[in-house]
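Shown here: the complex without one of its protein chains, the others still in place.
Should a chain be cited, it is by its letter among A and B, assigned in written order, with residues numbered from 1 in that chain.
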Amino acid sequence: MHDLTLLLLLPLIGAAIITVLPSDQPKLIRNLAILAALAALIQSWYLLYAFDSSTALLQFSEQTAWNTRLGTSYAMGVDGISLPMILLATLLCVIAIMASSSIKQGIKAYYFLILLLETAMLGVFMAQDWTLFYLFWELTLIPLFFLIDRWGGKRRHTAALNFVLYTMGGSVFMLLSILALFDSTPEHSFAMADMLASARSLSPDTQFWIFLGFLIGFGVKMPIFPIHGWLPLAHVEAPSPVSILLSGILLKMGSYGLIRASSMLPEAVIALQPMLATLALFSLIYGGLLAWRQSDLKSMIAYSSVSHMGVVLLGIAALNITGLTGAVLQMVAHGLVAGAMFLLIGLLYERTHTRDVNHYSSLVRVTPRFAFFTTLAFIAAVGMPGTAGFVAELHALIGGFERWGWIMIILSLGVLISSAYAIRTVGRLFTGPVKKEMQSIKDLRNHEMLAASFLTIGFVSIGFFPAPVLELMSASISELSAVFAGRL
Amino acid sequence: MTLELLNYAVAWPEIFLLTMACVVLVADVYLDDENRNATYLLSQLTLLVTLVLIAVKATSASETVIAFNGTFVSDALGDVLKFFIVLIIAIVFVYSRDYLKDRNIFKGEFYVLGLFGVLGMMVMVSANHFLSLYLGLELLSLSLYAMVAFDRDNPNASEAAMKYFVLGAIASGMLLYGMSMIYGMTGSLNIAEVATAINQMGDTNIVLIFGLVFMVIGLAFKLGAVPFHMWIPDVYHGAPTTVTSYIASAPKIAGFAMVMRLLAEGMGGLQADWQGMLVILAVLSMAIGNVIAIAQTNLKRMLAYSTISHVGFILLGILAANNDGYSAAMFYTLTYALMSVGGFGMIILLARAGLEAENLDDFKGLNQRSPWYAFMMLILMFSMAGVPPTVGFWAKLAVLKAVIDIDMLWLALVAVFFSIIGVYYYLRVVKLMYFDDPVDETPIEKSRDMQIALSANGLAILVLGLYPAALMSLCVSVFS
Partner (left out) sequence: MSFTEGVFYAFSAIMIMAALGVITARNPVHSALSLVLTFFATSAIWMLLEAEFLAITLVLVYVGAVMVLFLFVVMMLDINITRMREGFMRYVPFGIVIALILVVQMVMIVGPENFGLEQFAEPARHVADHSNTKELGRVLYTDYVYPFEIAAVILLVAIVAAISLTMRRRPETKYQTPGKQVMVKKEDRLRVVSMKAEEKEK
């Protein structure tokens, strides 16, 4: 069996077995889910082992005609941009499942849906056919709709519906763009490679409109400033493990798609470059300021995601090697950091049932482990040297500087804002006057600490030794930037 | 004039169906109420054999044959559509038995009228002549009027039948009026001859255009496209659910055939004119259908408005006026019929003596009552909304592709805009089923055959979504 199909199937098989297990055996179901996610993780590490990072070509490719009438095919493949995403997705899925011990009701459906979601997300990153991509893209909505609507917070119904309608509303524009591209593909095929060739030769005007469709579709997911409305609500109302997946992987699907779309339509991206950069900087500042204003921890992290994805968009908009490297690296970094933050805040919420930062105080004495990991996560969120975020933001900054010069001061302003709220939050949580009701909180359990340390090790080690990760994606990114370099 | 010229061999399925419908009619008279099941079984057997006959005919001779002196055409398009019509009505019959028994209207006439309706649809599908088309339509409509009013003691049903009858008669009148103008100009009722005559005359002849307008209005009435949709919600709501599932499914396939025969084959020369009319109808249907469906609390009415919006999508494919568009519209119609019969089948499943289960609230907490059927309904709703990987997605994709192919991007934008609105009310049903607590906990008890058929129906939507190629190639092959 092909490696990628196997990776896709592993969570799916786990999900299928879960459906036939008796529902009065929660432990068994949970362990099986962890097992399936771990298997996928191992398989993805095997991919990394077998991956040849010296070439920008697609690897582990497989292709089977699916619907010859429509020109769709089951085509999979990974390159240096999608492989980091796959590694991130499999890791975060394991973490999310490990952090799901507080889910008590309907666990069978819960783990089934999480594993289904994992399959869909992996499919998005591996698909090499636009219809397959779209299929997996939409398939992520179904489990998420149920996960938010069934296990979410008070306003979960609104959140789930908002989320689905927003994403679908965006993705149909993407669909239209895909169809428009297909229309101009002489081979009559949806395969990304075929479309790539014909799309690049389109007139700049056509490219512009098609890219706009993609931008709306992916922009909703990323999210970019004016179309981010679903994000705070969904992140806050979703159960914490789902928030990990939402901010850790789902948002990356948007930026990943945007990178793929821009490589197809270089003329359009170049034409839209100033607009993208403006939107990026605006998202950066806007997200940061709003995060600062939040007292709800989860919505603070949610808005900080808007800010961090602004960095990703900025890196993409720079259209040079450094900028794009920064973008992809920031996707990984933010995946790990936001995952860690949602994990820790979620665990804290389980214990205190409040997310209001003002209710907390001086936790460092009661819960030193919490304090350690949370502080690290927030430091990483700011982009302190020694964490992955720093390397990523530095790349984005340099990439942007090459392109636009001193305007990049705004990026630094964004970093400043984020450090302001990060330090404030850490201060509120762990220092200050002792509150009685906060004294009986249990510290992190061992398996929770294991999950948190996985992520922490991830972003710290990338922070100190970014070279292997950069190496992994360098070939693909330099090929990608070459497309623009010739046109700018 | 010899009998050979009639070529009646290609009409064996119709001839068999007519004979058997008469046999069922007579046999039913001699049966007691206790043995009414025999009527049902005989009707199903009839449909089954008809299905086999159509399949045999389609595989043995697929080339176009004109029969009965130009009034009947047998071609691949007709064979495929007839096959699906018969198949879907067989499903409707399976769903109907328990429902009718619960309401003490398990009578032979339902099946007899149903069979005659199928005959009417088959006549419409293979009409090569305005006259046979119109007569087929009337045969279908007359059967439907009677079936809607079938539950005589139900005032809603009688009112619905009355409304359906009056509006249906107006629509038939419009259609006839249009046909008479076309006849006046071209001097022929034969569709192929009309097409040749129109091609010679060009598309500026005012009489032809007026005739076309009336015909399109008549077709829009029959299909239920806005602004000629007024009857749909009331009839769907008022009719017994089994009859609704009949009206909402197969007749749309026949309607598609009617549009194809009249507009695409007969009046291809006036394509520039009817394309514009269909654009208006399609946009209005998608808009009104999807928006008003949101306000419905009755599932039958909601599905009625959703039908209207689906008709809009079917028209999108037809107005592309090329083989891609026609096959996309055909694919959409066939899958729509399958989804629709499944959707009403779910209502029938939950209904029992004294409860129609037609309100959205009746679906609350279905997941707790029966996870399997909640899942089936989920598939159906997602498919109607066009969410992958269900077949509804491919249908919408194919239609949109056809519209973009003819450079009407704005129309595709409008279509996706309204289909997003549509997602909302389909999702609401899903939400009710999965996240609300059931209002009544009565276990779902229906006969085994209905359960199997409904499960197969739901799974077919999913399987076709995963492997759409076969059906899609079939739809493409009939137009090339």
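As a convention for this text, contacts are C-beta pairs under 8 Å (C-beta built on N, C-alpha and C of every residue); 3 or more make two chains touch, one makes a residue touch a chain.
Bear in mind that the values here come from a model prediction, so they are computed numbers and not experimental data.
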Partner chains on view for the chain not depicted: B
Which listed residue, B:Met20, B:Leu77, B:Leu119 or B:Ala171, touches the chain dropped from view? B:Leu119
Looking at the full complex, which residue from B:Pro155, B:Gly184 or B:Gly268 touches the chain that isn't shown here? B:Gly184
Candidate in contact with the missing chain, chosen from B:Leu142, B:Ala192, B:Val291 or B:Ile444: B:Leu142
Options B:Lys82, B:His129, B:Lys300 or B:Arg428, residue touching the unrepresented chain: B:His129
Contact with the hidden chain only, please: which subunit B residues? 1, 6, 18, 22, 25, 67-69, 71-72, 107, 109, 112-113, 116, 119, 123, 129, 131-132, 135-136, 138-139, 142-143, 145-146, 149-150, 152, 181, 184-185, 205-207, 210
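Assume only the chains that are shown with their structure count from here on.
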For subunit A and subunit B, let me know how many angstrom lie between their CA-based centres, rounded off. 44
Which residues of subunit B touch subunit A in their complex? 382, 387-389, 393-394, 397-398, 400-401, 404-405, 409, 412-413, 416-417, 419-420, 423-424, 427, 430-431, 434-435, 467-469, 472-473, 476
Contact set on subunit A toward subunit B in their complex: 66-70, 131, 134-135, 138-139, 141-142, 145-146, 149-150, 157, 160-161, 164-165, 168-169, 172-173, 175-176, 179-180, 182-183
